[in-house]
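What follows is one structure encoded as structure tokens, with my remarks underneath.
Complex shown without one protein chain; remaining protein chains in place.
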Amino acid sequence: MSTLTFPENNSRRKKLSQKIAFAFCFALSLCIVLVLACILLFIIVKGIRVINWDFISQPPADGMTGGGILPAIIGTLYLMLGSAIVSFPIGIMSGIYMNEYATNGKLVRFIRMMTNNLAGIPSIVFGLFGMAIFVNYLDFGDSIIAGSLTLGLLSLPVIIRTTEEALKDIPDSMREGSRALGATQLQTIWNVILPMAVPRIITGLILSMGRVSGETAPILFTCAAYFLPQLPGSIFDQCMALPYHLYVLATSGTDLEKQQPIAYGTALVLIIIVLFINLAANAIRKYFANKVKTN
Amino acid sequence: MKKILEKFVKYLLTASGFITSFIILLIIFFLFSEGAGLFKNHIIDDGYVLALNKNNPVNTLSAKQVKGIFDEDITNWKEAGGKNEPIQVFRLNDLLSMYPEEELGSEYEHAGSKIKEAILQNEGIIAFVPKSLLTDTENIKTIPDQTIPVKDVLAGTEWFPTATPSPLFGILPLLSGTLWVSFFAILIALPFGLCVSIYMSEIASDKIRNILKPIIELLNGIPSVVYGFFGLIVIVPFLQELFNLPVGESGLAGSIVLAIMALPTIVTVAEDAMRNCPRSLREASLALGANKWQTIYKVVIPSSMSGITSGVVLGIGRAVGETMAVLMVTGNAAVMPTSILEPLRTIPATIAAELGEAPTGEAHYQSLFLLGVILFFITLFINLSVEYISSRKK
Partner (left out) sequence: MEIIKAQNVNFYYGSFHALKNISMDIEEKSVVAFIGPSGCGKSTFLRLFNRMNDLIPKTRLEGQILINGQNIYGKNVQVDQLRKEVGMVFQRPNPFPKSIYENVAYGLKVNGIKDPNVIEERVVESLKGAALWEEVKDKLKKSAYALSGGQQQRLCIARAMAVSPQILLMDEPASALDPISTSKIEELIRELKKQVTIVIVTHNMQQASRVSDRTAFFYMGEMVEYGRTKDIFTNPEKEATQNYITGRFG
């Protein structure tokens, strides 16, 4: 073989380019951390001044230049609950079907593709759809039920996917073991498979609720009210919602000076909800992970 | 009994398995049936008629010409293909200034004949009046009723959905606004997304990664209105100051906010792809004397290219469909964008801003559903390309 001579400065050059590249990646990552810190700090510092018991327990007053945001908080909770009722059962059942019952590979791929497509549809399109079908066609009008249905459909793909993935991670030996003891497929799923998958499914459900709590576009034309002095009386009433309230205060305010602090407070409450939901999901994940280990 | 239950549950599960496909079909059906209705509308408002003097050689007018005439941008018939004759615009309330009230009758019962008289007397007139008042059209030329042409919508450069007598539904300004904002958003997000995912998957220690991961998740979880609010209060004034703009609400403000919002999607997918790059390939590269960085950009990145591309495409999807944040910071001027530093308007923002005021079932309402259809197909295309990219890898 011919003799090879390697350039001598190569080692130094390699080292230098690595140093530069790593420093660059580090710097940009740091930027992202700073951006998040900036957003959070900004809203926390400005919002914390307005938040007190009255702020979260009183309805808006004086043409939304004073008072609290109670109806918006309650409205958002109603919508979360409503969409959970719509999406949890169907989503979980759909996930179970995909992983446990569907045997035709092509069919499963097709359904998965449709689920991914649904997940990619912009929320405003859900808003249009919800308005066309629930508000107009089914004649629910602008109402909690129309908003919940719209938000429920929006969160379906996330729930289906997490359910499917949670089930997929359970080894087939569990299923075979149960079936070998004479359990039917349904008994196997109900008694063996689902209990094992529950922690991950719950994590997915909680995260989907986080998304629902912050969505605005789907409820713009299906549910959200600009201002309601009283709390909704039935599911056919409109309700206020935190994200929409923030949008209204930030863009179509009448008295900026008085409304901006309320906007900060509303944003902070929203962030706290999201933060809390993220932490809860993580805690559940960790709790069950440890439990499995100690067993 | 047990068997029946098993069967029942099985059917129930099967039915819910198809729920997403069913919803997509429903979405297509409802969006389409409303959106397609737009093309059944006439270019002139329903119940009205455009009438000309019979000596006027002009026979047809496009919606754009009508708008030009009534906005007084077009003032002479030769600009609309007629002879050199100034245009005299006649609306119903001009009747009162042309004829004293007693001539019109106490119940305006003579309004119809007076309108006809005005049209017969003025060669340059164009009258926009209710059909019910102009029942006798002898010796009068009426512009033939024409439904809104598909071309005027898909290739139209003007979006004036509430103009009378003939609204314009050209979607190009909105479509290009959407594409501009998304394009710049990805341009900003791409270097960050790549570097952060490289850092997280290849460089950072487990400890740092465990800090970064929840941060990215949190960025993903913050509601879009909060981003919009932050953009409005911080980024918009900052840009205004920086570039000395008349208004800070601009395409760039939207792009920056969207870049932050698209970042988690890009990072999550790209990082996942890089971590899935087989260890054996990394070892092969290192064993040949490559250092870590050479291994990353010569082996890890090329071999996880399809995953990285999927992440970027999904990020574009997120940017294209984002509504609230964009609505709050882009200034929403429905004009053909010429600079990213000027206000512009995206498709989702248009729907969100206008649907509340558009009367159900009318042309404007339907045009917004048509925008929804277009948005639906853009995102469908994006999703299918992601599907294609990731299936090709296997």
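Which chain is which? They are A and B, in the order written, and residues in each are numbered from 1.
We adopt the following convention: a residue touches a chain if its C-beta (ideal position, glycine included) is under 8 Å from a C-beta of that chain, and two chains touch if they have at least 3 such contacts.
Computed from a predicted model, the values in this text were never measured in an experiment.
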Hidden-chain contact residue, picked from the options B:Ile208, B:Leu286 or B:Met336: B:Leu286
Footprint left on subunit B by the chain that the document does not show: 278, 280-291, 294, 298-299, 302-303
Absent-chain interface as seen on subunit A, which is shown: 1-4, 6-7, 9-11, 13-14
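Going forward, only the chains that are shown with their structure count from here on.
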Interfacial residue positions of subunit B with respect to subunit A in the complex: 2, 5-6, 9-10, 12-14, 16-21, 23-24, 26-27, 30-31, 34, 191-192, 195-196, 198-200, 203-204, 212, 214-219, 221-230, 232-234, 260, 263, 291-294, 296-297, 314, 317, 320-324, 327-328, 348, 351-352, 355-356, 360, 368-369, 372, 375-376, 379-380, 382-384, 386-387
In the complex, subunit A residues that touch subunit B: 14-15, 17-18, 21-22, 24-26, 28-29, 31-33, 35-36, 38-39, 42-43, 89-90, 93-94, 96-98, 100-102, 110-111, 113-118, 120-125, 127-129, 131-133, 136-137, 153, 156-157, 160, 184-186, 207, 210-211, 213-217, 220-221, 243-244, 246-247, 250-251, 260, 263, 267, 270-271, 274-275, 277-278, 282
